[in-house]
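Note that this complex is displayed minus one protein chain, with the remaining chains in position.
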Amino acid sequence: MGNIFQNIISKSRKKSPWIVHFDCNSCNGCDIETLACLTPLYDVERFGIVNVGNPKHADVLVVTGSVNNRNVRALKNIYNQIPEPKAVVAVGACACSGGVFKECYNVLGGIDQVLPVDVYVPGCCPRPEAIIDGIVMAVGKMDEKAAKMKESRNLEAVND
Amino acid sequence: METYLLLAIAILLPVLCAGLCSVIRGRTGRSIIVTAALLVMSVVAVLLVGRITAAGGKLALGLESPIDFNLIVEILDIALIVYIIYIGFSLKKMLISTLASIQLAIVLLFEIFGSVKEPEKVFMLDYLSLIMVLLVSIVGPLVAVFALGYMQEHEEHQHMKKSRQPRFFVIIFIFLGAMNGLVITNNLMWMGFFWEVTTVCSFLLISHDRTEEAVRNGIRALWINLVGGIAFVLGIVMIYSVSGTLAIDEIVSARPGAAFAGLLPIGLGMLCLAGFTKSAQFPFQSWLLGAMVAPTPVSGLLHSSTMVKAGVYLVVRFAPAFAGTILGTIVAVVGGFTFVVGSALAISQRNAKRVLAYSTIANLGLIICCAGIGTNIALGAAMLLIVFHAISKGLLFLCVGTIEHGIGSRDIEDMQGLMKKMPFTTVITVIGMISMLLPPFGVLMTKWLAIEAAVHLPIVLVLIIIGSAFTVFFWAKWIGIILTMSYKTSMHVEKLKVSVKTALSVLTLFVLSASILIVPLFNTFVAPQLSMDALGDASSLTSGNGGIWLGNGNTLNMGGFASIGFFIVLFAIVLTIPIFIRRTKPEKIKPPYMGGENVNDDIRGIEFTGPGDKVESVIVHNYYFKNLLGEERLTLVVNLIAGAIIMIMFGVVI
Partner (left out) sequence: MKYLPEIIIALITIIAAPIIGGLLTGLDRKLTARMQNRIGPPLLQPFYDFFKLLGKEKITLNQTQMVYVLCYLLFAIMALIMLVFKQDLLMLVFILTFSNLSLVVGATSVRSPFSKIGAQREIIQMVAYEPVILMMTVGIYLTTKSFMIESIFQHDQPMIANLPLVFLAFVFVLTIKLKKSPFDFSTSHHGHQELVKGITTEFSGLQLALIEMTDWYDLVLLLGMISLFFAKPLWVGILIALASYFLEIVIDNISARVTWRWMLKIVWLFGIGAALTNIIWLYARR
């Protein structure tokens, strides 16, 4: 019985990734493409993807732009507020590696300097199809993350 | 004979205690007196319940003694009015002296030229009086017990050099005695005397602190209630001139029929007007709001079981006399109007005591509205509401007083996070508030009855419906604020004075038990009283009237659920709280979302990084709609409307 329930949950996880979109330091090119995914043409809701705009409800953190000293705090804060299991998708060249801003004095580099990124969507800017593909790939990793979450919880229980 | 003794104790014991308080000025002695008074008065009240039930629900007693008690009361009455005139002179308020003089003139003329036939039965006890006696004798002394601890702190806060507590308790006890007398007596003149005693006592209590504001508000209370007093004596004169008796039971049981003409309706209208002033209906509400400057036990007393309840008692007592007439309908409109406007104004208030005051005014309005509707269901609702409102509101005032001493403010916004500082008081306050607006507690049940009763009067119905929507608004805001809390690893244990804690706990117990035992309460007290009143629609007492429990046997059938089941569900939910508290682990706690700008990992999340890296704290206030429902904006208009309605009332009955 518990097994069936777990299966349902695991299946649902793949069908309902809610995203929160955070614009770090982007030139807005990637943001426009990300939001374009919501339009009738691409219609991400087909895959159950909803832009919830609230980390407490989200499963996937979509980050555009590179991290700098100003926004690293907010980025970490938002990441921390997303309940497990969660995934991070870096959208665009800047988010992946820092892009053209990589060597700037105030830029830390790509998102992976701060957060564990699961999927890199390269491009300047990436096409909406690529972004959707990235999110769906991130969703594929959810089960693995959930298992990890469970493991750490069990560990806690043992430690208690 | 023993019944006389009980009645004498009910009225005179408080007076005796008052005497003792003025003689024994030590703190210990006072505590003993107050506690003893609480015990004796509650026992007497409970014994009286047995008497009345044995006597079949109504007990009328005459006094056969060589002493002419009527004369004594008359002399006391006149002395009291003279004392009021003296107050007026000493405060240089000619208005008060004038009003009191008018009253004196009427009383003297009536006594000398009226050749008054005093009724033989001086005391009359039925279930309505009994409910009031129970409230006065149990809730009243409980408030006094609370005051023991409170007044001490209060005087510390006020930095008083010489304690004025003896005076305070003397007045409180006289007040309680007068209230008991007011509800027990069967002689209208006596009632008038006790009425004046409560007026004077309330003046003395409100101006107790002797600050300029306190005295000003005391004076306002005095003159408004003196207007009511004049209406009262005028009512007595008019009714006596028609019916030739001062016995309340005879006046009430005289059915209005063809005889409902001439001076009788005006007389009854005058009595209602007196009731309106005493229970602070619009446009007479300002004295009750002013009374908020007094120490909290005073507000607790004035608002719950005494003073304002005297007004509604009067209206409910005489309701059968004008049931079903146009006078009744307009009284219902006055009450309903007060209910709506009181609730609306409560929304705009930030001061906790003022919110409670407006809520009191609104609920009294609902009681008067029910009395005006005058059917069996309506009067039942009025009687039940008197009980539930007295207990819940008494509790809430005491809670606000405790909170005020705890956090040093009575502003609702300052109560945010109260759970951290005063968990015990917070929980009790929330119980009190919930009992004012949610099922399955008594106040909502009576509101339900009121709506059922008002169905045939569309105007009144609309007023009740809109009023109850407003009610939800201000209570919900307040509950939300005081329940705001962040994660706590351990609960702070609150230190309260024993007397304060006792009074709060006992009142909470009463709130819960009264609501749980609503059916026995209805069946033993309300239903027999209604059947004695013998109003027209007796069938509604016996037929299973929808979801209402009238005649449905011994279980309150709350729309398919026995109400007791409802309580079980509630308690089950409450019991889950400790489970959640135990199972909530610190590592699962996250701070609130603030756009990623939380200053640090502080789980309370009360600070965020603002522009220019400045640390700012989060302040979210409730909506108060000052521009829409503010006092400045509404008071004048609603007073005019309310005054107009009362004018119409007299215009119609003349």
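Residue numbering begins at 1 within each chain, and the chains themselves are lettered A and B in the order written.
We adopt the following convention: a contact is a pair of C-beta atoms (placed from the backbone, for glycine too) under 8 Å apart; a residue touches a chain by one contact, two chains touch by 3 or more.
The structure presented is a predicted model; accordingly, all values stated were derived computationally and were not measured.
Asker: Which is it among B:Ile326, B:Leu483 or B:Met532 that touches the chain not included here?
Answerer: B:Leu483
Asker: For a quick check of understanding: of B:Leu95, B:Ile603, B:Leu634 or B:Ile648, which residue touches the chain that isn't displayed?
Answerer: Per the contact definition at the top, the residue touching the missing chain is B:Ile603.
Asker: Of the listed residues B:Ile466, B:Leu496 or B:Leu517, which contacts the missing chain in the full complex?
Answerer: B:Ile466
Asker: Of the residues in chain B, which ones touch the absent chain?
Answerer: Per the touch rule, chain B residues meeting the hidden chain are 417, 438-439, 444, 448, 451-452, 455-456, 458, 461-462, 465-466, 468-470, 472-473, 476-477, 479-481, 483-488, 545-548, 558-561, 569, 573, 576-577, 580-581, 584, 588-594, 603-606, 618, 620, 622-623.
Asker: Mind listing the chain A residues that contact the chain we can't see here?
Answerer: 8-13, 15-16, 18, 38, 40, 43, 45-48, 51-54, 56-57, 59, 83-85, 146, 149
Going forward, only the chains that are shown with their structure count from here on.
Asker: Which integer distance in Å separates the CA centroid of chain A from that of chain B?
Answerer: Taking the average C-alpha coordinate of chain A and of chain B, the gap between them is 59 Å.
Asker: So in the complex, the part of chain B that touches chain A is made up of which residues?
Answerer: Interface residues on chain B, with respect to chain A: 587, 590-591, 593, 595-598, 609.
Asker: What part of chain A is in contact with chain B in the complex they form?
Answerer: That would be residues 22, 54-56, 73-75, 77-78, 80-81, 156 of chain A.
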